[in-house]
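Every protein chain of the complex appears in place save one, which is left out.
On to chain A.
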Amino acid sequence: MEHAPLPLKDVFHLSPPRDRPSLAFPLGLGDAGLHEICEASHGDFAAMTGFALAARAHRKGPIVWIRQAGLKQSHGLLLQAGYREISTNISPCLTITPRKLSETLWATEEAIRSGVAALVIAELEDTDFTASRRLALAAGRHGVPVLLLMPYSRDGATAASARWRISPRPSSPNRYDPKAPGALRWKAVLERSRQAPHMAGQSFDLELDDETLSLRVVSGLAADPVATRPAWAQDRIGPSHLRQSA
């Protein structure tokens, strides 16, 4: 049984009292533990990458980015120039490209155990309960946060502290050019959570402020119309116009 130190004021504790993980929005994403991030449907990998980089807690140090080689062709490489538009805090990345799934899991665990990385991000085809349990234990023991980015096919049991499912949403209206895309928006569904089981199934509508590059939760966005567009823009571009031409 663990003994929690008494919260006495002005008393020096050898080990600082373990703070409870916060129950606010990112639920410790990129700060502690293992988080799974999955596509909602095929083709959302870029949105997922953007969400992971924007929502993660910023820690000083390098990122170890493990990328299974098979995912490169369909989902592309990470472009670091694009990273700048999502996060102000650019950490240098070390990239590891294994071929097989087993090698990817091994490399992920090795990266966690080395303890040098501030964050380990792994893109992989799939994982199972045993592998996720192993990674979660290693992440807890070495205090390295881990994010697993996986395709839409990922389903089933997991030992991760949370599983997020990300899909892109039409971007916010652009103030300067109504025809152009505006601030990035995503929909993040918290599928499972160990820290806050009551929050499972909750959906977050997120918007990335393109000036401060901070993520904010937008409430009631799903109910509202996505963008209020001037009438002339509706005329020139949009579904109604296409329906007429088709």
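To be clear about the criterion, a contact is a pair of C-beta atoms (placed from the backbone, for glycine too) under 8 Å apart; a residue touches a chain by one contact, two chains touch by 3 or more; residues count from 1.
The rule is short, and it goes like this: contacts and distances are computed from a predicted model.
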Missing subunit (named according to UniProt) among the choices "DNA-directed DNA polymerase", "Aspartyl/glutamyl-tRNA(Asn/Gln) amidotransferase subunit C", "Branched-chain amino acid ABC transporter permease" or "Pyruvate dehydrogenase E1 component beta subunit": "DNA-directed DNA polymerase"
Touch criterion as defined above, residue of A:Gly30, A:Gly50 or A:Pro151 at the omitted chain: A:Gly50
Touch with the omitted chain, as defined above, among A:Asp31, A:Glu85 or A:Glu191: A:Glu85
Positions on chain A where the hidden chain makes contact: 43-47, 49-51, 53-54, 60-62, 64, 72-73, 75-86, 90, 92-99, 103, 106-107, 110-111, 114-116, 118, 167-171, 174, 177, 179-181, 184-186, 208, 237-239, 241-242, 245
